[in-house]
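For this view, one protein chain was removed and the others were kept in their places.
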Amino acid sequence: MVIEFYLNNEKKKIDIDASARLLDVLRENFGLTSVKEGCGEGECGACVVLVNGRAMNTCMIPVASIMGKSIVTMEGYKHTDRYKAIETGFMEAGSVQCGFCTPGFVMATESLLNQNPNPTDDEIKEGLSGNLCRCTGYNMIIQGVRLAIEKGAGLW
Amino acid sequence: MKENISKSILRVDSRKKINGEAKYISDWKFDNVLYAKTIRSTVAKAKILSITLPEIPAGYYIVDKNEVPGINRMQTVVSDHPVFAENDVQYIGQPILLVVGPDREIIYSIVAKIEIQYKEQEALFTLEEAEKKSTVFTDYHYRKGEPETVFQQSGQLIEDEFTTGYQEHVYLEPQGIAAEFKEDTLFVYGSMQCPFYVKNALLDTMDLPEDKIRVVQTITGGAFGGKEEFPSLTACHVAIAAHKTRHPIMMIYDRSEDILCSTKRHPSKIRYKVAFDKNNQVLALDVDVLLNAGAYNGLSPAVLQRAIFAAGGVYNIPHINVRGRNFMTNAVPSGAYRGFGAPQTIFGIEMLFYNIAVKLGVDPLEYKMRHLLKKNDPTSTGGQIREEVKLPEIIKKVIEKSDYYNKLKTNKKYQGIGISLFLHGCGFTGKGESVINGKITLEKNKDIVTLKVSSVEMGQGAETALRKIVAQTLKIPIENVIYGEVDTGLVPDSGPTVASRTTMIVGGLLRETAMEMKTRWNETEQFEISKRYEHPKYLHWDDDNFSGDAYPVYSWGANVAEVEIDPVSYEITIKNIEAVYDVGVPIDNRALKGQMQGGIAQGIGWATIEVMESENGKLKQSNLTDYKVPTSMDIPEIHCSFVLNPYEFGPFGAKCAGELPSVGVPPAVAEAVANALNKTINHLPITPEKLMEIDNGN
Partner (left out) sequence: MVEAFRPQNLIEALYILSENECTIIAGGTDLMVQRARGFALKPDFVFPLLFIEHLSELKQIYNNSNEIHIGACVILTDIMQNEIIPEIFKEMIGKMASPPTRNMATIGGNLCNASPAGDTLPYLYAVNAKAILQNANGVRTVPIEEFITGVKKTCLQKNEILTDIIIPDKKFDVNIYKRLGQRKGMSLTKVSLLGLADISKNRIRDIRIALGSIAPTIVRSSDIERKMINKSLDEIKQISYEISNQYDKLIKPIDDARSTAKYRKKVSLNLIKHFLENL
């Protein structure tokens, strides 16, 4: 099936098996390796990207579902001011250890703040509950989000 | 201290990890790469009668035991695991052969058509069965004092038993490895903790000369012990495939394959017999530690050693008799996991003391404090506690910060608070450090210093910590200290990245070397200095009798946990964790807190929600839908603080740290639950299902 969509704000067209996982299409066909496979079953959030601005698990998206939609991965998102705020927040709070979960957390944070620019701690926890981190115990990730909100005041 | 080493700096590797530029092994690209998929045993114990292969298309290969150039055993402590199964299989998931080729879909269709006929044999699954049939791999003993005499004379005895379950590491990056030949040199790249373990395993299996094997660690997405010995096996697989096909080979596990066949924390059973003196002090302890090692012994003897040496916890018990056994069962091999056997025995001893105190009607913490080890006390193996034991200060701090006694009094029914006291032996057990004899190199070129070690960054912050130690010693900016690529062809063997030894042992060597470099700082020519570890002369260890100093020094801690239990559903909510540690001197406060919080989260998981059970050798929880680890909603705010106690041989006074939180938190949680329900808790994990039975039992 020929799929047309926007990838990091560029129009793309690809002829591909409609059932291919968006995860693999991004990684293999477009070389976007910030998108990680941690489980392949929707449980870990390492594969999360933004689809029309909302976080989704690419391991469960058949590529035909993204026809006409806009996909943003870290490769595109990292050039934004919002990203800079999250980056600073995560660096200063110590939100990163092994880093395998981190791009997914950044995407989930963007999606959360996009919907709710001023979340409570409980809302942050709920908003990130689709992303597993085995290294940090989450405290410093939540702090990182808090800092990002501070640094990026007005951006969301 | 002049240089404030504990003041936090930004992690050197965080930006590339946040923006997604960091390349893990699955993100690597090789020209003409072939992918490998492992065919595994689907039965727990059998003879392999026949393997029927479909027609294999051109460009695709089968790689099995017949292609192993050297020895078909994975080298580790006990090299008993076949690289590829020979005539029999011993567990579900045991590797038999690889299907290798350029297209994953075609590999998959070949895999689907391979038929293996087995003659199944009677298998052993549980520790109970294994004990009955005495399928003992390793049987260790040690004693201190005269426990037999005391037990004979003692009238009043208490017996107790504790059990713990599996734990799966769930490092977020599943196992991944690649191999290629460049001319006649084999390169292996992958997610791993111990590049030289992998290299040594390849030396056995590939039958290549030392200088024809290079192992390169790639950015590693978490490990926690799960990438200690296991990558040696997968490295052999891809290396043999590369040898046969002369193509680069890549093998990335998906999560369910990873859970199915990678090592796990040993399930355990620990039995205690206790004799008392007339003041109800523990006079003698008899400890029987049983670990389920799975189908092959592998690294398990080393885990068992740490388990039994921790059996007495932080207590000075005059007479102690310890037996530890690893049992063979037809289950996936158990292996290294953060804490390395100590979490099991520390859970046991802490709950034992709690149970005794409750039985005696005395305050558990007070009872524990009556037995604390002090400086110059003998350890349970007859070594010596050489450092000041700051437990009283640690305890004071943790009970103040958590308001322990007040809460103990005012808690309502179904609210509980618990406290655990614990220690962790730093560095390798026994002779380990002298055997490894780690070596490091520092190279100076103009004002740039490169540190060369085989210790890896796997998320724990080794790169930042080691660079910081060198930079602060030399008083140069951290940007001027380069962490050399961890490639066994370029760096000396500073030992495996395990046992919390990286900062203390490797960092210690680096600091020493950097101090020497400082005296030669004005030399203009490029130069390098190498140093080997020397075990302090005053430490003695007899490996045959397990007597002497099992560890050069210990780190210590206390945890308070608060829980609430829902009387309708028995759901456990962890309300608060308060932790105080003595890790010598923190090399970086924030980084260390991150380590502690992460370890505590894993400990909470193991203690409460991480259920993994095997039914006839098959794991019931075989993916992340069924095997649950904590999410952001399951972990409370975790408060950590440190008590300074500089260790003279550690860099800037640092000791070991990373395993301590996993050791300490489970008994604190268990005590809190026991306290909330006024029941005894003798098993981990404590699920609502178990709690319901416990609550209805009495």
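Note that the chains take the letters A and B in the order they are written out, and that residue 1 is the start of every chain.
Simple rule for what comes next: a contact is a pair of C-beta atoms (placed from the backbone, for glycine too) under 8 Å apart; a residue touches a chain by one contact, two chains touch by 3 or more.
All figures in this text were calculated on a predicted structure; none of them were measured in a lab.
When you scan B:Thr245, B:Ser420, B:Ser632 or B:Asn645 for touch with the missing chain, the hit is B:Ser632.
Listed residues B:Ile116, B:Ile609, B:Ala654 or B:Ile686: the one in touch with the omitted chain is B:Ile609. Of A:Val51, A:Ile71 or A:Cys101, it is A:Val51 that touches the chain left out of the display. Where chain B meets the chain that is not shown, the touching residues are 26, 104-105, 108, 174, 252-254, 256-257, 568-571, 573, 609, 611, 620-621, 625-626, 628, 630-634, 688-689, 692-693, 696. Within the entire complex, the positions of chain A that touch the omitted partner chain are 1, 17-21, 24, 27-28, 37, 40-43, 45, 48, 51, 54-57, 59-62, 64-65, 67, 108, 111-112, 125-127, 129-131.
Operating definition for what follows: only the chains that are shown with their structure count from here on.
The geometric centre of chain A is 30 Å away from that of chain B, both derived from CA atoms. Against chain B, in their complex, chain A makes its touches with residues 27, 33-41, 43-44, 46, 73-75, 78, 83, 86-87, 90-92, 94-103, 106, 124-126, 128-129, 131-142.
Against chain A, in their complex, chain B makes its touches with residues 8, 10-11, 13-24, 26-27, 169-174, 219-224, 254-256, 458-461, 590-591, 593-594, 597-602, 623-625, 629-633, 635, 637-638.
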